[in-house]
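A single protein chain has been removed from this complex, and every other one stays in its place.
For reference, chains read A, B and C in written order, and residue numbers begin at 1 within each chain.
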Amino acid sequence: MTIGFIGLGRMGSGMARNLMRHGHELIAYNRTRQKAEALASGGAKVAGTPAEAARNADAVLTMLADDHAVEEVVFGEQGIAGAMRQGAVHVSHSTISIALPRRLAREHEKRGQHFISAPVFGRPEAAESAKLGAVVAGAREQIERCRPLFDAIGQRTVVIGDQPWQANVVKLGGNFMIASMLESFGEAFALMRKAGVDPALFLDVMNGLFKSPVYENYGSLIARRQFEPAGFALKLGLKDQRLVLAAAEELSSPMPVASLLRDRMLAALARGQGDLDWSSATRIAAFEAGLE
Amino acid sequence: MTIGFIGLGRMGSGMARNLMRHGHELIAYNRTRQKAEALASGGAKVAGTPAEAARNADAVLTMLADDHAVEEVVFGEQGIAGAMRQGAVHVSHSTISIALPRRLAREHEKRGQHFISAPVFGRPEAAESAKLGAVVAGAREQIERCRPLFDAIGQRTVVIGDQPWQANVVKLGGNFMIASMLESFGEAFALMRKAGVDPALFLDVMNGLFKSPVYENYGSLIARRQFEPAGFALKLGLKDQRLVLAAAEELSSPMPVASLLRDRMLAALARGQGDLDWSSATRIAAFEAGLE
Amino acid sequence: MTIGFIGLGRMGSGMARNLMRHGHELIAYNRTRQKAEALASGGAKVAGTPAEAARNADAVLTMLADDHAVEEVVFGEQGIAGAMRQGAVHVSHSTISIALPRRLAREHEKRGQHFISAPVFGRPEAAESAKLGAVVAGAREQIERCRPLFDAIGQRTVVIGDQPWQANVVKLGGNFMIASMLESFGEAFALMRKAGVDPALFLDVMNGLFKSPVYENYGSLIARRQFEPAGFALKLGLKDQRLVLAAAEELSSPMPVASLLRDRMLAALARGQGDLDWSSATRIAAFEAGLE
Partner (left out) sequence: MTIGFIGLGRMGSGMARNLMRHGHELIAYNRTRQKAEALASGGAKVAGTPAEAARNADAVLTMLADDHAVEEVVFGEQGIAGAMRQGAVHVSHSTISIALPRRLAREHEKRGQHFISAPVFGRPEAAESAKLGAVVAGAREQIERCRPLFDAIGQRTVVIGDQPWQANVVKLGGNFMIASMLESFGEAFALMRKAGVDPALFLDVMNGLFKSPVYENYGSLIARRQFEPAGFALKLGLKDQRLVLAAAEELSSPMPVASLLRDRMLAALARGQGDLDWSSATRIAAFEAGLE
């Protein structure tokens, strides 16, 4: 397949390389051109605009930071909506609101194009090693058509439903589950410290209980209070809580834990922690226990 | 070792059987005598009072429902405190407050007796199959002396510190971590249902993400809304939130997520769900989304 | 002064009448034309578009439902921005976000027009009887120029600062204070009902304590659970919590009580209470106490 790939950050570049390894032809675009050129040695063509990346592609994949970046790339002057061929498919991997994929589905349909949503779980290392998990939603035949792409970038693809935005609500729900674990760890670790219990011992017990690599990894960061370098910046984590709360409001489904997480991250942001890892939101619990 | 074992509920009877399998002599006491007699075929002697179970024991193990039951068994008229030999050790496996083990340590010490705290993680099936996890705290030599007992009942023993109550704060912290996962699942599942996403699919994605048997088991109960029979009754889950909040208050370490969990479980209790599984607290989130 | 008045709902029509009583000439516009015509007997001219109402006015006053309505009226095809004279002033009385008045200030300035923000506190009866309270912000000389207008519609004008949006943050903060009182009343009344205490007696004690007409009025509605007809609809109250939380996020100032209020109102909306009075959000507390 000929693929237009847009957005070559830490996640996107790993995904793009894996697609080429599986024999797909890539036309790559990135706002900062160098990142696209870094793929040229692997055989990718480099496009000067999103439109150029999209023009001859069977599928255009976007992996971008937020709603605003997606809107620019799709509907901007040199956007892909105006350039994609009839019958081509836009696959959005970004973590975005549930409102934008609804609009994307509508607008692509108007132009005789297809749209599916396929946000991914995993950190840059997982993107590099083709171990992402994808949650996919949209028209079934388009999903099947793109399945080789999902197989190239990840280990596990779960099909959620026929409305693209449904994949996004699952992604936001998953990020909420992780964020909630962070805060709970933060409160528990603060309690342990006030009790004179070594956080490493508490973590050891939790690892025996939950047996989850996610608990192991994040628990270790929080126990050691190692919030730099950021695997995932707090300001982006805050964005995700905002998105899940916006979804909760659109769907009239209150999420008090998500509200609490948002307030914690906002406090961390106000305290200057925006560029630390999002697990540093646990510092607020420590502060409130008189520990910092 | 000669062991007095007090409290033969669903957890205690499994633990007692495993101790006998490892060759320990047991003198068993239970308020409802039949449960003690059920162990007689396995070689246990049956005591008519806690004191009788304690009199000749090297170690007295208690596995009881709450602070009140422990106080009765230890300090009541026929309690173990007045009956244990000098140098004998009381091992408390119960999930109780952090205040009571402090008092127990003090009172046993006055009488020349020892006290260690060793609450356990695991459900009745794990107690039966010797797969519990124990968190232990107290004087190091007493812990070593009792280690064969811990090896008999469980797979994994983590030593927390030299103050018995520190084991209890770890146990309460662990139950808090599980309860917080329940509520987060509840909010996420409500969101999924409002989005028309099959809860089983969301759970499938979470299992791929967390890879934790605890998420798998509880997630499945909540996704299927199967809250009977109760593995762990909501009214007991509420007690645990009360205990962790009491610990948080004693140690001046605020836990807003625990406060929220307490309020959810209290609402569930007020709605008549006290005897359902504690995961049924997630019904409150569903109600608030207009789903029930 | 010649005044263009746009938005003749329950609040706006009372304000408009009081301006005419003070001798100001009015050119009135409302989306539903009848409401504008109802003012004609009092001497108002009726405009067919916002632009027409604005063209010859010294000041254009807008009293509209939300951000969207204000954007339409100002920047729409027949909007006032394109029609107002140089040197004329736009006075926004609406309860809107803090983001929109920033944009309004910028855009009017570009066109040589002035902008001040003057949201009002009070219910329709107060608008009718010229008893509103106004909070005003913007350039000092424009505020002084418009002071006769504020004196015509209300009893009390507080000048907040020189940035128009600052008046809006005060208005949102005030609505938050009222909403928080509602929820606290809701929780306290539920407790009283569970305790067998007559809510009217509790209210009586609170009236003796706070001596506030706001407590008296809302307390009485909640004690009697009389949520219809709506003085202020719950769906509008929810909008206000959304706006204050958006302001809190923009200014990095977490507001956990506002988060809680938002979740309560969202639950009430999900339960079908959108058109009841916003004090009906207290039903959620009653439900959680097992009372409904």
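Observations, loosely collected:
The rule is simple: a contact is a pair of C-beta atoms (placed from the backbone, for glycine too) under 8 Å apart; a residue touches a chain by one contact, two chains touch by 3 or more.
Just so it is clear, the structure is predicted and the values come from calculations on it, not from any experiment.
From the options C:129, C:226 or C:253, the residue with contact to the chain not on display is C:253.
The chain not displayed touches chain A at residues 256, 263, 266-267, 270-272, 284, 287-290.
Against the chain not displayed here, chain C makes contact via residues 98, 121, 133, 135, 156, 158-161, 163, 165-166, 169-170, 173-174, 176-178, 180-181, 183-185, 187-188, 190-192, 194-198, 201-202, 204-206, 208-215, 244, 247-248, 251-258, 260, 285, 288-290.
In the full complex, chain B makes contact with the omitted chain through residues 242, 248-249, 252-256, 259-260, 262-264, 266-267, 269-270.
Convention: only the chains that are shown with their structure count from here on.
With centres set at the average Cα position, the gap from chain A to chain B is 38 Å. The distance from the centre of chain B to the centre of chain C, each centre being the mean of the chain's C-alpha atoms, comes to 53 Å. Shared contact sites, meaning residues of chain B that touch two or more other chains, fall at 256, 288-290.
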